[in-house]
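A single protein chain has been omitted from the complex, and every remaining protein chain is retained in its original position.
The letters A, B and C name the chains in turn, as written, and every chain counts its residues from 1.
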């Protein structure tokens, strides 16, 4: 059988994530889920005096792709400035993940980046539960 | 060309309708239209002491089929009792019209009978205009 | 050059016989158009090779179906020059587009004393939803009149657009008169009065180039089945910021971002307005129809229809007792509605049918228009990409036979 997108590295990271955990306090924290698949990711960031990422941890629950991508992203982003982080290109993360993804799974791979940017921009949580009126 | 349902008799009756006009006063009168095609027919009936149709006139506007059928129906119904009139079978009118009709045109042919029966039963006009609420 | 014979060969139904030996002369495209083989085949191919439910599936078929469904949306967006595919909402037909706006935007924005402006030449689809809304919200409907020649009384627009007008909804092309209304001018007038503008494009999008950004309209609706596409699907276009502000219309799967027992959060555009399993095959068929029409060229289609229509109006006007409804000349969409002294439209349609000629008879879902004209019904021949002058000649010959049969020649 073709392992497809489930290369060793992805499974390794799924089993042994990098930078997993939570920071208290953090300079910014953000959590979001992909309600369509239930994947949820939280990212906590501490910046240094020069507005560079000093510490970054992620936590959450989801599929191997979203989880591996979160490890790869947090690893890559260390030491970058807030400005760099805000401009971090989606293509770069897909490159890091390094396996061909279908449309539906691209969303999984990019969830952590979406969370990171939303946190960096200080976007209010769009998903605060409210009834429809 | 095949004249189809437009036999001589139909065209004759369209040009020279039978029992055309209005009765004032009448024992019962009823008017209804087929809103889908705009055909409208009114029938006025006077009964004798034995509840038989003494006089019957129709008026209206529409296609050759509905108009010819109205002539044929009113001709046929003369002298019948109110009970007979209420039970007058649709098939009999289609027989009188005597040409093969499509579904849509059957409605045209039967409009006068519908009006006659509604009048005989004293059904309130369903089509009194009102706005939707 | 517009190669009419090649176009005709694209439509399987044009090769059929209505009665033995009687070929079809289809002059009822304004009611619903016929379909080229590419459209029929696009849908059959979908069902044979890659049908699955969309959006929620990881597997290959679901991904293929999703790509095709969303690809159709992109094609439609490009076809009418929408700013983004999110502005294209797939609905059941044009009628549902009006209901969506009336119920979602209307309930949220129209109150007692507010006015909605329509015109006297509207199709029921652009009348009844507003009558329902007005009755519910205590709003008032006003109708811009038409002139004797079937054009709008534009000079009176100022009297009808007031500071109470919330929306002006009007047809781009009348399905009875054939009048081509000055859409951009009407949109601008609505905006100048502080109202929104909605366009009934059911008879324009199939027949001529339409650019929603050039028109600057706020909403626009049309039906797939009148433009070589399948039944069961229509399009509502809306400006993004308006659609975003609107509450949902129908609730269910796909239109939600999240649901709990206590409530739900709507999804993003365009899915917010598409509840439940969407019209997947239908969107794919519509996408194929849009590709087909684009390949012919909307300018070429319009030019062809203008030529056919001019020929038809000319030929018909020579028939004694025939009264043409609508404006003469070139500002006339691809149809001709008429009455014939001494013969009812239903009888006309039935007699023509025996010659294989399909025309429509009735009020064409525009009862108030007919009532104002003082006629119960009219006959209507309508034209499309495949109509020939030869077919117009057959229509005219058929009408002569109607006059004979009804003994009108003597007059």
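The rule we apply is simple: contacts are C-beta pairs under 8 Å (C-beta built on N, C-alpha and C of every residue); 3 or more make two chains touch, one makes a residue touch a chain.
Just so we're clear, the structure is a prediction, and the values are computed from it rather than from any experiment.
Undergrad: With touch as defined up top, name the shown chains that contact the chain not shown.
TA: Within the full complex, the chain left out of view touches A, B, C.
Undergrad: Looking at the full complex, which residue from A:15, A:48 or A:84 touches the chain that isn't shown here?
TA: With A:15, A:48 or A:84 as choices, the missing chain is touched by A:15.
Undergrad: Touching the absent chain in the whole complex: find that residue among C:96, C:218, C:305 or C:391.
TA: Going through C:96, C:218, C:305 or C:391 one by one, C:96 is the residue touching the chain not shown.
Undergrad: Check the options C:70, C:87 or C:350 and report the residue that touches the missing chain.
TA: With C:70, C:87 or C:350 as choices, the missing chain is touched by C:350.
Undergrad: List the subunit A residues touching the unshown chain?
TA: 1-6, 11, 14-15, 33, 35-40, 61-65, 102, 105, 108, 131-133
Undergrad: Just the residue numbers, please: which parts of subunit C touch the chain that's not shown?
TA: So the residues of subunit C touching the unseen chain are 12-13, 16, 18-19, 24, 26, 28, 31-32, 34-35, 37, 39-41, 43-44, 47-53, 56-62, 92-96, 98-99, 102, 120, 123-125, 127-129, 131-132, 135, 141, 143, 223, 225, 230-234, 248, 250-256, 258-261, 263-264, 275-282, 346, 349-350, 352-353, 357-362, 364-365, 367-368, 371.
Undergrad: On subunit B, where is the contact patch with the chain that was removed from view?
TA: 35-36, 102-105, 127, 129-133
We adopt the following convention: only the chains that are shown with their structure count from here on.
Undergrad: Chain adjacency by touch: line, ring, star, complete or other shape?
TA: Basically the chains just string along in a line.
Undergrad: Calculate how many whole Å lie between the centre of subunit A and the centre of subunit C, each centre taken as the average of the chain's C-alpha atoms.
TA: That gives a centre separation of 47 Å.
Undergrad: Let me have the rounded angstrom distance from the C-alpha centre of subunit B over to the C-alpha centre of subunit C, please.
TA: 36
Undergrad: Averaged over CA atoms, how far is the centre of subunit A from the centre of subunit B? Could you give it in whole Å?
TA: One centre to the other, that is 77 Å.
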